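Reviewing the structure listed below.
Every protein chain but one is kept in place in this view of the complex.
For subunit A:
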Amino acid sequence: SECREWALLELQGVLEIQPSAQHLPLNAFSIGSLSRSQQEKYYFTIGYHELEGKKVSLKKPMLVLQKVLRADPIDVESSPVVLSTQYPTQVQKTSELKAIGIIRHKILFKTRPKALISK
C-alpha cells in the first residue's frame, strides 16, 4: 500500500506563543520562515531568532502512526437498559495503529540560534 514521504523539522528548545497572541487559534500565524541558502544550508527564522541547520538522512526510517478510530463506547449512564451477565466483560486493551507516512529525512537545527536584532 502507498504511504507518502513526510518529514521532520527538529530544533532545540521549546516553541512558545507570545502572550499577546495566545487568544488566537494556533493556525492563525506562522511558526517561522524556512529557507535554503546553499545546497546544504537551511535557515529557520522564528521570531527574532535565526537557526542554521541541514537536511539529514535518518539512520533508520520512521513511520508516522495514527490510531485507528473505533466507535466510541456507549455512554453507560444514558442507556436505560443494561445487560447483567455472569461472563466477565473485557476492557479493550489493544490499540490499532495505521502507518500514515514514512520519514527518511529531517531538517535538523542544532547550532546556537543567532539573535536578529536590528540596531
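As a convention for this text, a residue touches a chain if its C-beta (ideal position, glycine included) is under 8 Å from a C-beta of that chain, and two chains touch if they have at least 3 such contacts; residues count from 1.
Heads up, the rule we're going with is that contacts and distances are computed from a predicted model.
Looking at the choices "Probable aminotransferase ACS12 isoform X2", "F-actin-capping protein subunit alpha", "Sister chromatid cohesion protein DCC1" or "Ribosome biogenesis protein BOP1 homolog", the name in the UniProt record of the chain not drawn here is "Sister chromatid cohesion protein DCC1".
Where subunit A meets the omitted chain, the residues involved are 1, 3-15, 26-27, 29-39, 42, 44, 55, 58, 60-68, 86-88, 90, 93-103, 105, 107.
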